[in-house]
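First comes the structure, then the notes that go with it.
The complex is shown incomplete by one protein chain, all other protein chains being positioned as in the whole.
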Amino acid sequence: MRSNSFGPKASWGLKLAALGGLLFLHVPILIIFLYTLTPDETTYTFPLPGITFKWFGIALQREDLWRALTLSLKVAAVATIAALILGTLAAAAVYRSNFFGREAISFLLILPIALPGIVTGIALRTALGGFDIPFSFWTIVIGHATFCVVVVYNNVLARFRRMQGSQIEASMDLGANSFQTFRYVIFPNIATALLAGGMLAFALSFDEVIVTTFTAGQDTTLPIWIFSQLTRPRDRPVTNVVAMFVMLITFVPIFLAQRLSAQSSDTEGETK
Amino acid sequence: MLNRASTYLYHRPRLALALLLGPPMIYMVVVYLGALFNLLIYSFYYLEEFTGLIVREFTLSTYAQLFEPANLDIFKRTTVMAAAVTVADALIAFPLSYYTAKFASPRMKTWLVIAITIPLWSSYLVRVYAWKLILAQEGILSWFINLLHLDGVLSWLLSFESIGGSSLALSPIGLFIVFVYIWLPYMILPILTSLERVPKSLLEASGDLGAKPLQTFRTVILPLAFPGVVAGSIFTFSLTLGDFIAPIALGNSKFFIGMAVYSYQGTAGNIPLAAAMTMGPIVIMIVYLLIARRLGAFDAL
Partner (left out) sequence: MSNSPTPAIRFNQVSRYFGDVKAVDQVNLEVRDGEFFSMLGPSGSGKTTCLRMIAGFDRPTSGQIFLYGQDVSSLPPYERDVNTVFQDYALFPHMNVADNIAYGLMVKKVNKSERMRRADEMLELVRLTGFGKRKPSQLSGGQRQRVALARALVNHPKVLLLDEPLGALDLKLRQQMQVELKSIQQRVGITFIFVTHDQEEALTMSDRIAVFNEGKISQVGTPAEIYERPASPFVAGFVGTSNLIGGEVAKRLTGSDKMFSIRPEKIHLGNVNSQPEAGMVSLDGAVRDVVYLGLFTRYLVETEGGIDLMVVEQNLKTTSMDVLSVKGQKVRLFWHKDHINPVGG
């Protein structure tokens, strides 16, 4: 008789509970996908009264959606670039020197995601108002960059720490100056971390709504458009299509970023 | 040229550090901390009732307003909600993390981790929206409840003053479900991380020493996973405290902190009161973080 049950087998109860948790995480999203096919325009009746594909076509025709989408993509792109630069600089500084206040820097960078989004949002809004800065594309970007920086920073710093420290010294020792060392040694080493961090930052910015509601003024990003539909539903079926689209478009970079991080830790394991 | 610049910086490590650190710090300190500080200052101003203008004079009267019964109610309601959501998330997250960390095959584990992480990053708004569909009166959940003939139970639950409401979507129960759902990944990942650090040999040792599985679970696994639970609770608690999208989206009629802040600064234009009110969650979170650090939760982040 086995004296302990911690073999490879889990009990049925545990398996069931785990499966339940997993379904709870994912089934609701599938329900949105289901509703993109409903012919019902005014309610969320279930079971669906029928099946139609026309909403995809209608959504494609909507000018306002295209504008919102373009704005969201532009904001996410610029915020990601800013986050890549600022996050990498901060990670490099924290990695290379043991100066006083390293902890404080990590803490400062993490604040925008540790504090509720509404705090960042209302703080920025109040500051913009207080200094009479008009809302614009750039005020949205500034808001997004505050919480995107930490994503890049975390990814890049983790990679720096896994990188063999002596590689940088080896490069300098072999005659490369700091800039050459960055180009030929550091950059190739952190490239996938930058890619992963950048994609996560992009996904984060692309569907951010809380801070955006405070810094966007009259501009409508895609999440703001969805939010307005949530409070005053006018185009329910089109919203379903947009929701599914947002889910899919953010899924790709998130999935790739996950794979990238997993892969790079695998290959490092091999070389050891 | 670059060689000269590189050598110049080599001789001035502090300057090199300043060049690296300067841009991100200027951004974070000036834009972010500056804005937070500005908000703090505003919380000491007050709104002139008749003119609707903000008077820039130091006063504590705005903070005094926070202690009016209506606002205290909001704080109480939100904190209770955040605590309930945290507990529910921990209960749902634990089995899934435990299975993933200790029982799944390596291949299976890779996929489970991805399945857990993707909702963390994916659109929060869309995930709230999904529940608008599900909780709707004519929607899938009601259909399901009718199918199981549980509608009696549901209306009984909804008849309670504190948690009930006119429909599932409009009741605190509905909001509770949505919060539990959207913050669940934030609870799973820290628990998973802390469970992964429990070596399998420790479980075997405990079994070897004669502990029954349930004893091992209680005496070995739970204490070791506890920092993970606390770390996860930082997120679930903080996020619930400040959220206003979910209550607004569901059309909940009872105010929560986030909603109150949103409407004070928006429709009412009372920025000082909104600012003072956000200090609530900030203070609660700072206290929470201090306790969490005591409990060793930061290692599991």
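We just call them A and B in the order they show up, numbering each chain from 1.
By definition in this document, a residue touches a chain if its C-beta (ideal position, glycine included) is under 8 Å from a C-beta of that chain, and two chains touch if they have at least 3 such contacts.
Computed from a predicted model, the values in this text were never measured in an experiment.
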If the full complex is used, which shown chains touch the chain that is missing here?
-> A, B
Cross-chain touch to the chain not pictured, restricted to A:185, A:199 or A:222, is A:185
Filtering A:27, A:60, A:133 or A:170 for touch with the omitted chain leaves A:170
Could I get the residues of chain A that touch the absent chain, sorted low to high?
-> 164, 166-167, 169-177, 180, 184-185, 188-189, 267-268, 270-271
Note that chain B touches the chain not displayed via residues 3, 6-7, 10-11
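What we mean here is this: only the chains that are shown with their structure count from here on.
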Residues on chain A engaged by chain B in the complex (per definition of touch) = 3-6, 8-10, 14-15, 17-18, 20-22, 24-26, 28-29, 31-32, 35, 43-47, 85-87, 89-90, 92-93, 96-97, 99, 105, 108-109, 111-112, 114-120, 122-127, 129-130, 142, 145-146, 149, 153, 177-180, 200, 203-204, 207, 209-210, 213, 223, 226-227, 230-231, 239-240, 243, 246-247, 250-251, 254-255, 257-259, 262
Per the touch rule, the chain B residues reaching chain A in their complex are 2-3, 5-7, 9-10, 13, 16-17, 20-21, 23-25, 27-29, 31-36, 38-39, 42, 92-93, 95-96, 98-100, 102-103, 110, 112-119, 121-134, 136, 138-140, 142-143, 181, 184-185, 188, 200, 203-204, 206-208, 210-211, 213, 216, 234, 238-239, 241-245, 248-249, 251, 258, 261-262, 265, 271, 274-275, 278, 281-282, 285, 289
